[in-house]
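In this view, the complex is presented without one of its protein chains, the others remaining in place.
Each chain carries a letter (A, B and C) given by its place in the written order, and its residues are counted from 1.
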Amino acid sequence: MLLMLGISYPGGTTDVNFDFSDEQRALQNEVKRFLSRRCDLSVARRVLDDESLGHDESVWREMLELGWAGIAIPEHFGGVGLGYLELCVMAQEMGRSLAPVPFSSTIYLFSEAIRRVGDPEVLEAILPQVAAGQLIGTLAYAEGLGFPRSDHISVRYRDGRLSGEKWPVLDSNIASKAVVLASDDDGRPCLCLVDLEQPSVQRRVLESIDPTRDQGVLTFNATEARCLGEPGDSSWSVFQSVLDAAAVLLAFEQVGGAEACLESAIAFASERKAFGRTVASFQAIKHKLADIYVGNQLALSNAYYGAWALDSGSDELPLAASAARVSATHAYEFAATESVQVHGGMGFTWEADCHLFLRRSRSLALLIGDLGMWKGRVTTEFERKVA
Amino acid sequence: MLLMLGISYPGGTTDVNFDFSDEQRALQNEVKRFLSRRCDLSVARRVLDDESLGHDESVWREMLELGWAGIAIPEHFGGVGLGYLELCVMAQEMGRSLAPVPFSSTIYLFSEAIRRVGDPEVLEAILPQVAAGQLIGTLAYAEGLGFPRSDHISVRYRDGRLSGEKWPVLDSNIASKAVVLASDDDGRPCLCLVDLEQPSVQRRVLESIDPTRDQGVLTFNATEARCLGEPGDSSWSVFQSVLDAAAVLLAFEQVGGAEACLESAIAFASERKAFGRTVASFQAIKHKLADIYVGNQLALSNAYYGAWALDSGSDELPLAASAARVSATHAYEFAATESVQVHGGMGFTWEADCHLFLRRSRSLALLIGDLGMWKGRVTTEFERKVA
Amino acid sequence: MDFEDTPEESRFRNEVRSWLEEQATHYDLSGLGILSTEQQLALGREFQARKADRGYAKVTWPRELGGMGGTPMQAVIYDEEEQKFDFPTVFFGISIGMPIPVMRRFATEEQQARYLIPALRGEEIWCQLFSEPAAGSDLGGIRLRAVRDGDDWVLSGQKIWTSWAHISDFGVIITRTDASVPKHQGMTYFFVDLESPGIEVRPIKQAAGGGEFCEVFFTDVRIPDSNRLGEVNGGWGVAIATLMEERFAVTEAAGGGASLEDAVRFLRQEFDDGESGMNDPRVRDKIADWYVAEAGINNFYARLLTGLSQGQLPGPEAALSKLVIARKLQTQSSSLMDICGPAGAIYPDHQASRANDHRMAWLEAAGYRIAGGTDEILRNTIAERVLGLPGDIRLDKNVSFDELA
Partner (left out) sequence: MDFEDTPEESRFRNEVRSWLEEQATHYDLSGLGILSTEQQLALGREFQARKADRGYAKVTWPRELGGMGGTPMQAVIYDEEEQKFDFPTVFFGISIGMPIPVMRRFATEEQQARYLIPALRGEEIWCQLFSEPAAGSDLGGIRLRAVRDGDDWVLSGQKIWTSWAHISDFGVIITRTDASVPKHQGMTYFFVDLESPGIEVRPIKQAAGGGEFCEVFFTDVRIPDSNRLGEVNGGWGVAIATLMEERFAVTEAAGGGASLEDAVRFLRQEFDDGESGMNDPRVRDKIADWYVAEAGINNFYARLLTGLSQGQLPGPEAALSKLVIARKLQTQSSSLMDICGPAGAIYPDHQASRANDHRMAWLEAAGYRIAGGTDEILRNTIAERVLGLPGDIRLDKNVSFDELA
């Protein structure tokens, strides 16, 4: 019998179209072609090797010229007017190529926050800039070890000014604007839009396990800021929904990375010989690769469901997004770690690419909150559905 | 560098004698010979197949005649006057042979509780009977789902009488005496000695996944009982220390069972052929067997340390016992489950012995509290040692 | 990406649904658990006959063969809807799923006319006599001999793990007809009447108690050459064709066992420490893992269906769902026992609830990880047939079967 657990598909499980459209596949291939031409792994490696770099300027430029930043932004804001599903397939390719660009910070986090707050004036002011590739944005919510609680946010918003320290913040050093999670005098959570180019903002890059995407500290000293929407629960749930959306998009990045790890492990094992046979002919290696495949397929399938929930605005999103996040995080970590194993000694050298994926798998696993936090969310959401 | 973590061996780790003595090994072989002659797996199977049986009377009789019940009881109480280390090696063989006898209930739990309370009068009255094989005893502490809390025990002790229900209780149907965990009118925990042959005691056998060792319900209705020691924290810590002692002894039973699973899996895999080779020649099977071996060795090593702590009366006992318990539970469950896998279809038939071990591994894993409870204890005890 | 049926599909779904609801009124499906196998089988045959009359027994087959000439998607829709009820059709699954399609493909016109419809109607049940004591995962290792004798063949040997043989009327069987050639080249495929003299069927009691599996012993069983399916020594090809009929292993993936919803309901009660089991963060963590695994399989299945609706037949990747679900069933059920502490080892008193109880599920999971392919076999399938990695080294390829044993 079929598991109907948790997920109840409208019209039963015989979704006749639980897949991306031909147009979306075409876009994915276009993105893939561009990335393999302009952004193979050597680009991520260059950013890794050069401590002064936090992203690749020229590749990012070209992406902007191609209008990628505006893909999902409505046409009347100067965007291409496509949707989340298109972002999903792009994210998968970004993950596969480890593209060292501020795409996730600007699109999944910053512009997603702006859109979910939905203040018309702000949309008017910001989205066209994003679409035109005129700004790099980010979301600043963490305040050190762990994950913030709605009643425990130290950065303070008072009379249009923000004070306190946020870290780690993705692409904090190159972003020109940020949406910042703060609390007001009554300790209510609020989201503030801040121009990071003000002198009262101090920035410092932090050393992380994944130098191909910079993270840093943002310190505000009575920095001018605009409070978006109403402080309180509504702001907190906007913040949550931004994380949900980002979780789905990052899940596709994670799956893309995991697929790349599996491909390279298979290629290496089929080439490399030991004891007079290819490494791929040893059952222990075959089964390891099979397990990676299984994890990747589960993650991809859960990501699909997340994409559907995100795109259709379904109230299944919190559960679908959390499940996609947990599944993709497990899959990428397993694929990246075991791919190093399959590569043997080679896999742990600096010039082999394995550690680039290993590093990225970890940084993505932590970026918007760790497994424990997201698993808790899965259970809370699932429990709701159980009478 | 060596891990000194948690364990600090007096005089460094170069224990020159972290092993059982020749005499203890001799005893173990004697026990092993007796069990293989009188109590091979067919005995446990007989008890399993016959719903009316909860243990094997004749084997138990012979063990008593050999004085096994008195092995660790001082000579002046009519025992053999040996110690815990002897009980450990016996337990390992009991586990290997799945002996369906009330040894653990009577020795590890009941007589351990009597001894740790240490009331001279009670020792005088009870231990000689145990040593002489005149009574089967047990410990009744659970009250249904989960594990009792010292401030949440429903069975009530008042003016020398006990009322309430305890389940599951090991060998409750054949025991003539029990030590019962109860609470007094002030809600303080206390341990009571009860003669189960009183008419006010109702007994009912419960159906369990391991019918080779009966468990049941004991219901007391104003049943005469004797409170041992002082109600309160002291009684609770006696109860804890009884569980610690039992944890070490059961760990040896569990390891014995796990070793038997590994042996039979290796024997089967070396015999059985598939695709023109012995099953044992497939890497997936080899590695599975290697993993079982690793788990068993870790468990045995932790059990050794538990034995040392138990025997030497070291205050390391709570940590050593918890670690032995967790390690042995993991090892036995893994060995029993994967041994079924290695045996393939045969492994899941009723006439194959795999499921006898599978059932026992589960019942031992739950008998004195589940993994979660014991892991919590490991961490609490370890944390104490970290400055 | 959307989850809507096409108009025709939803029309068919409604038609099926209302028919099933109407049928359900004839049975007390909730009480089935208490009935004996014989009683359930009788009810099952009754329902199966009605089902076959509507062509639902084999949706994709033409009407003249007892089908309704429907599409693969319609077949899936029917299965999904029927699964929402508890009709006792388990006895016919294999019969109609594998032997009968093979009969349709390899038997003569007359034979098809004689056997197909009665099987679809559940009047006759077919089993599949494949595995042997010395040939489990490795079907090529079968030894049961078939020796030519005039127009007949004489069969001697033993089969094992044959599902439902004790209630079957006929069976398809793979035999060894030439041991002097490499193992896969000396096998021949037949069908046999289980009433034939010399056949003895013995049910196998499983570790968890009951069981659908049997041993079948053949002593000089004589069958006509006309019962042969495919060429002499061409049995391996027919066997492969049979196995290929095993589609959507995924639809059976869940096996028995407590659902995760049941688990949550179970955990909500108060435990001995006065707390609800759902208050333990360690438990909540595990529930998330189990949910993610089940959701992953559901969504994976939805992707397979999408492929099907686009005309792609699902291949070996379906193996992954059993690999995932079987292990998940095992860890979930044992964790639920752990959470109960000592009481976790005790069965609930009420027999009827036993079937969906996690203690029973835990025992069954051990067998479920083996039946239809052990974890190791499934990983090999994925590695070789999905990822295209090399097969295990075979020492038995070009050796005659005699030399092997």
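Rule of thumb we're sticking to: a residue touches a chain if its C-beta (ideal position, glycine included) is under 8 Å from a C-beta of that chain, and two chains touch if they have at least 3 such contacts.
Note that the structure is predicted; figures quoted are calculated from it, not measured.
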item	value
Contacting the left-out chain in the complete assembly, out of B:D49, B:E230, B:E271 or B:D291	B:D291
Option from A:F282, A:Y305 or A:F382 whose C-beta touches the chain left out	A:F282
Residue of B:T106, B:S183, B:S208 or B:S327 touching the missing chain in the full complex	B:S327
Absent-chain interface as seen on chain A, which is shown	142-149, 152, 167-168, 206-210, 215, 273-277, 282, 284-285, 333, 337, 340-341, 344-352, 354-355, 358-359, 362-363, 365-373
For chain B, residues in touch with the removed chain	1-7, 9-21, 85, 266, 269-270, 277-278, 280-281, 283, 286-287, 289-291, 293-294, 297-299, 301-302, 304-305, 307-308, 311-312, 322-323, 326-327, 330, 372, 374-376, 378-380, 382-383, 386
Interface residues of chain C (partner: the chain not displayed)	280-282, 285, 393, 395
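The rule is simple: only the chains that are shown with their structure count from here on.
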item	value
Centroid spacing, where centroids are CA-atom means, of chain B and chain C in whole angstrom	40
Averaged-CA centre spacing for the pair chain B and chain A, given as whole angstrom	50
Chain C: positions in contact with at least two other chains	376, 379-380, 392
Residues within chain B bordering two or more other chains	282, 284
